[in-house]
Structure formats: structure tokens, C-alpha cells
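Structure, as C-alpha cells:
The complex is shown incomplete by one protein chain, all other protein chains being positioned as in the whole.
We just call them A and B in the order they show up, numbering each chain from 1.
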Amino acid sequence: MSESLLRLTAANLLKDLRLEWRSRDVFNSMLFFALLVVVIFSFAFEPTADESRRLAGGLFWVAFLFSTVVALNQSWARELRNGVLDAYRVSPSASEALLLGKCLSNFIFVGLLECLMIPLFVLFYNLNSAGSLWKLAVVLFLGTWALVVNGTFFAAMSIRTRNRELMLPLLLLPISIPAVTSMVAATTAVLTGESSPTIHIKLLGAYCVVFTAAGYAMFDMVLNAE
Amino acid sequence: MIRGENGAGKSTFLRMIAGLNQPTSGKILIFGVENRQALASLGYMAHSPLLYDELSGMENLRFFAQLYGISSDEPLRQAMQRVGLNPGLERRVGQYSQGMRQRLSLARAIFHSPKLLLLDEPFSNVDPESASQIAELLAQMRSAGDTILLVTHQLGLLAEMADEFLVLSAGELVARTPAQQARS
Partner (left out) sequence: MKPKIYSLLAVITLLLIAYGTFLALGNGHPESTVSLNKVDASRSPVTLEVDSTAGFAAGGRVVIDSTDPDARETEPVVAVPDDHHITVAKLEHTHGVASYFSVINKVPFSHQMTSPAPMERTMGDVQRIFYYHVPAATAAYTLFFLNFAASIIYLVRRSPAADRWAATAAEVGLVFSTVVLITGPIWGRVAWNTWWAWEPRLTTFLILWLLYVSYLVLRRAAEGASGSILAAALAVFAFLDVPFSYMANRLRGHHPPPITLEDPGMKYALMVNMLAFLLFAALIAWMRSDLERLARKISDAHIQKASRGAMACIALPALFVFMFQERQNLNPTHFMYAGYIAAWTIYSLYLIFLIAKRSRLKKEAAEVGI
């Protein structure tokens, strides 16, 4: 990765963080949405401590998958307002920096959201993990990246279509099924401590690498598809 | 100067030169190189201002400057002064007036001193004073040797300084007249 790409990525990241800090429209809606999902799930299931270990992995990732969809639509919507994306496209800078910067900023938003929601999960579902916590952290890191990297790419794709907001989940959810399967399996394995999560983590890692590379390779084409 | 009725393809023509739309066939060369390679020497000002509402004027310019590999503030300050804006303005672009936005948008298009400037309706929604100021600036740039392609359906302000008039209709070039001829 060249130095200029890194600098541009950093510029994009800083710009996104600054915009979000001033408007907070992504984070607030995402936070409230995730909160609603958690509350509704706990109303719907009322799990005991033992059951909740089994359920929590699935609930947790479904909640974040949906919140990510809300966030990602917003994060590209602000590039479309006033047509700023065109200003980016007429500049000589690498478009991949835009994708990487957005992936990173979205990763930060969703990661922050997770940090806020985990205590709530523990509270509502009486959770205590049987497995080691650092493994859970690895799963969280890779899982969030897997959601965000594909989500950012497909959000960039869906803003080019007619019914923008509707398209993102339709494109993102089928592609993400294998990642979600691995995340849930790994999280459940750590929480229940019944099996080793290593193989799921490896698969998730491979998924992240492959799809980051694919998104990176094809973003320029998608951005300039007009 | 490019003229034509609504829907004649003026904006699409500019967007194609800027590399935002792909031509159905053929290639676009700017100063002898393909347009996607010549982006650094190109300035583009669209209908919409192409600015972030949540950032101040300087912050906007600073971000876009990084896309052109410019890290010093000096050219940005100059650009703002040339369009008649105060570089120290703290206000966010969301609170700018229409005319100020349009000026900042022009500053965004010229801070990297492009050789070719593409302007899409620079005078729409602009108060007369800003308009004449912008026109004066464009006249300066023209005499400095830069090429300016301008799309408008208001002739008044710039008819005096244009070198050539192109008239588009339904996607076709229907007339290409040197300025003296057009005026007479």
C-alpha cells in the first residue's frame, strides 16, 4: 500500500469522523435501532441464563447486522447530498481510499456501538461467558470487519440503483450469510465453552481477507459505473 | 460557451468531459491525453455545490486539497479570496447563502489552478453582485491562458468575453460560431 493511499485513507477517515461528530445522524439512529432489537428480542424470548448462552451469539449478530444496514445507508447518503461524490470522482485521487476510509469509519462506529451494547446484553440476558474473553474479542473484531467491509461496498453499489435504501439489505444479507454463520458459531462456541471456536475464527478471517480484497479490486469500477 | 435548451445534453456533455459519465462510443482527450488521466488539470463546478454542509469553507477546501495532493493552506486561502470569501469564516457551509455556496464551489474548482475549467450554470441562483464578481474572475483566468467551458442559458454576463459559442440540441452539436460572428 503506497504512502499516498494511506494519507488519503486517513483524510477520508478524519472527514467521516468529523462529519459524524457534527451531525451524529448515523450513530444515534444505529444506537437506538440496536437498543430496540435487543429489547424486543428479550421480550420475545425471555431466556434463562443457560439458554441465553446458546441464543446470545445469534441475537447479538442479528442485531448488529440490521443496525449496520441502517448505518451504512446513512454513511453514503451524506456523500450524495450536494453531489459531493462527483467532486471526489473528478479528482485524480485513488477511489480505493474512499472505500477504505469509509470502512474504517464505519468499523469505528459499529465497534463503538458494540462496546455500548455488550453491557446491555450481559444485563438483559444474564450472560457470563464460559470461554476466554480475548477469543470473544477476536470474534467481535473479525465479525464486525466482515459485516462492515461488505456492507460498505454494497451500500456504494445500492446508492447507484433506483430504490437505494431498499436495495442494501437485499444485496448484503445473502452475501453475508456465511459470515454470519461463522460469527454465530464462533460466539456460541466461546460463550458455552462446549467446542473450540478456532476453526470458525479461521474461516471468518479468510472471509474478511477475500472480501476485502474483492471490494478493493472492484470499487473503482462500481464507483465510476455511470 | 455552450448553449442549448433544457435537456439538450449540455450538462451530460460536461459530465462526460469530466469523466463522470461514459460516452456511448469513442474517447475523450484533454490536451492530448485521455480524460481519466488528465483529472489533475481539470476543475469542475456542477449544478449542486459539491460541498459538505457540516464543514466550514476552509475545512471543505482542505479535504478536497488532499485529494489533489496539496497540503499547504496558501493556495486555498488565495482561492477563497479570489472568489471574494473570507478564509477565516467559521460558519458551516449549511448556513451559507446561495451565492456564498456558489462562490465556494468555484473556489473548490480552481484552487489547484486547473488548465481546463468546466462550469455548469455558474450564475443560477446567484445575486447580481456575486455574478458580476464571478464573471470578472473568469475573465481574468481566461486572459491568463486557461481554457474555460461554460454551460449556461443566460447569455448576458459572459457574452462579451466568450471566444466561441457551441449550441447543442437533442444531444447534437447544431452550431459552432466564433464570437465576433455571433455578436454581429
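To be clear about the criterion, a contact is a pair of C-beta atoms (placed from the backbone, for glycine too) under 8 Å apart; a residue touches a chain by one contact, two chains touch by 3 or more.
In this text, all values refer to a predicted model and were calculated from it rather than measured experimentally.
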According to the contact rule at the top, which chains on display are touched by the left-out chain?
A
Taking the full complex into account, find the residue in A:19, A:38, A:99 or A:185 that is in contact with the omitted chain.
A:185
Considering the complete complex, of A:4, A:28 or A:161, the missing chain is touched by A:161
Touching the hidden chain, out of A:31, A:69, A:113 or A:203, is A:203
For review purposes, identify every residue of subunit A that touches the missing chain, sorted by number.
150, 153, 157, 160-163, 167, 170-171, 173-175, 177-179, 181-182, 185, 199-200, 203, 206-207, 210-211, 214, 218, 221-222, 225-226
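We adopt the following convention: only the chains that are shown with their structure count from here on.
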Subunit A to subunit B: how many Å between their CA centres?
38
Residue numbers of subunit A touching subunit B in their complex, please.
4, 7-8, 11, 15, 18-19, 22-23, 78, 81-84, 86-93, 224, 226
Listed in rising order, subunit B residues that touch subunit A in their complex are 18-22, 39-40, 42, 44, 46-55, 59, 63-64, 66-69, 92, 108
